[in-house]
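Removed: one protein chain of the complex. Kept in place: all other protein chains.
By written order: A and B. Residues from 1 in each chain.
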Amino acid sequence: MNVTTINMSAGDRQSEERATKIHEEPEASPKIQVRDFNFFYGDLHVLHDIALDIPEKQVTAFIGPSGCGKSTFLRSINRMNDIIPGARARGTLMLDNQDLYAKAVDVVALRRKVGMVFQKSNPFPKSIYENVAYGLRIGGVNDRRILDDIVQTSLQRAALWDEVKDRLDSSAMALSGGQQQRLCIARALAVDPEVLLMDEPASALDPIATQKIEELVYELKSNYTIVIVTHNMQQAARVSDRTAFFMLGKLVEYDDTNTIFMNPKQKLTEDYITGRFG
Amino acid sequence: MNDRRKVDLTRGVKGRFIRDRLMTVVFTGAGWFAILFIALIFVFTFREALPIFTDPEVSKEANLHEFFVKRVEGETIEQQFVWQPVGEVPKFSFIPLILGTLKATFVGLLFACPIGVAAALFSSEFAPPKLREWIKPTIELLAGIPSVVLGFFALLVLASWLQNTFGFTYRLNAWNAGLALGIALLPVVFTISEDGMSSVPRHYREGSLALGASRFQTAWKVVLPAALPAVFASFVLAFGRAIGETMILLMAGGNAAITSFSLSDPLRTLSATIAAELGEVVFGDPHYSALFFMGTLLFVLTFVSNSAGQWVIGRMQRRMQGES
Partner (left out) sequence: MTSVDLDTTLTRRIASRSRRRFGEIVWVELLGLSIVLILAILGVIVADVVIHGAGHVTWTFISESPRQGLTEGGIYPAIIGTTFLVLLMTAAAVPLGVATAVYLHEYTPPERPKQAWKRFRAAEGPDRRKLFGTVLLSLLAKVTRSAVANLAGVPSIVFGLFGLGFFIQFVGRAMDAATQPAGQILWGQGNLLWAALTLALLTLPTVIVATEEALRTVPPELRAASIALGATRWETIRRIVLPGALPGILTGAILAISRGAGEVAPLLFTGAAYYLPFLPEALSSQFMHLGYHVLILSTQSPDVEATKPVLYGTVFVLLVLTFLLNLTGVLIRARTRSKLRAGG
């Protein structure tokens, strides 16, 4: 059971840090509120009556066995599922008390507010600079000074600036996998989102690159609300404040991360995090 | 968040939406416009041939019986099936033209199929990669030679050479036209067969080589059979190309609409007949409708053989992908 021990020690460190914090922050209304949320791919019912609140400026982790619907749920939050034929949502999913699936919602504006980082890094075959500037350029920002400024801050926030500042005009495809992923994070940050969705952002990376991403997530949460999907228990324990455990399309348990890892209320959760299945 | 310049990205969103909408309309419009024209191709080629069924004036002289069955008085088969559209009593038998088309196609395929497949097998199985990188563009260059140039070459150079070498009575005949046609078919056979052979999964070859088979045995007994659908498809597509090819046959075939089975007689194909006669024909005449019907026939035949070829290729691709 050495998995659990690692988890516990990681959880300990986190819980200490959080203990002070929770007292500082008064109960705010949640950034994202989900009630009775169901999702279908055609006939396939993949999410069943999901209900949870995602707090602002914290990291929320989604864990669960493969195929349980984590990615689907994550993509529902910026409506990336809209482009899949036959995808259908039912129930309410509210961002800042606004129903995201209401008729009047402008998905383009929504996706600016809710950025996304994909599992496989997907930089555009353009220069590093143009990758980061992409969201601004389509928004009509072409002033070189503003672009320079935002490209720099975004790369700094994504902890990539020092590595690429001398070759902003070279192709993004020439970066390493970890650098590409941080570039994708910088690209998402450049349009100044409020929420950042990350779908297994480190699953294709080596341990050092993974650590960089984790540190980055930890840094970013002071400014952004982050939702991260991961298959790596230690990672969830290390970076997140709250953890949601999904199984077969249902939300099994959702609580503070250390409660989930040290003191789960459900037997299923315990079995999963101790590696008894999945 | 205050440490950075704020840009308002919500400004101009409306304009972007309108542009997006506009472009959707533009692309949809363009798409439908092109689709309309593609549909019109079908409609109009058939439409001009229709009078042979509907217009009594036309169908009196030009009709299916006349085209395919009717024999006129005569001793020999050559006198019985005649294409003679201008004259007192026009004669509209397609038989000599169909025979001409088939003869040229036969010679063309006879030449192009074996050579094309052999070259494809060599290129995909034995040629070093460097050489291969040269072979393919070169064959594409051959495919890029306009057929009027091939027709010119057959008429001026090939025909004389063949006549001097083999002593044909007629300079222009099925051998000459068919060989020139074959040059045009070679790239078709080669490209499609080669694609099929290259798409045979590597483990087929590895399995065979691991069993001690030589590279030649592997190519012959494993790759070729696996790529057989593609090879077959290449023949079908070449057939489609052959029956529709016009300029080569117009120039190198000798232009004699005679009902003859001999490959050393001059010939005239369906396509060459359209090319030679449609320019002078009276609009709405039985002759005009007969030529359009000939076009319709070519259209249908090539469309069908193409669909068949494409279907075989598609099926093979899916199977190969499933296995690799």
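Note that in this section a residue touches a chain if its C-beta (ideal position, glycine included) is under 8 Å from a C-beta of that chain, and two chains touch if they have at least 3 such contacts.
Since we're looking at a predicted model, the values are computed, not measured.
The omitted chain makes contact with just one of the residues B:Gly167, B:Gly279 or B:Gly322: B:Gly279. Only one of the listed residues, A:Ala51, A:Ala109 or A:Leu248, touches the absent chain: A:Ala109. Residues of chain A in touch with the missing chain: 42-43, 78, 80, 83, 85-86, 88, 108-109, 111-112, 115-116, 118, 120, 122-125, 134-135, 137-139, 171, 173, 184, 187-188, 191.
Seen from chain B, the chain kept out of the figure touches residues 9, 16-17, 19-20, 23-24, 26-28, 30-35, 37-41, 44-45, 47-48, 114-116, 118-119, 121-123, 126-127, 133, 135, 137-142, 144-153, 155-157, 183, 186, 190, 214, 216-217, 220, 237, 240-241, 243-247, 250-251, 271, 274-275, 278-279, 283, 291-292, 295, 298-299, 302-303, 305-307, 309-310.
The criterion applied here is as follows: only the chains that are shown with their structure count from here on.
For the pair chain A and chain B, the distance between mean C-alpha positions equals 55 Å.
Those residues of chain A whose C-beta lies close enough to touch chain B in the complex are 106, 108-109, 112, 135-136, 138-141, 146, 149-150, 153, 191-192, 223. Taken together, the chain B residues at the contact with chain A in this complex read 1, 3-7, 9-13, 16-17.
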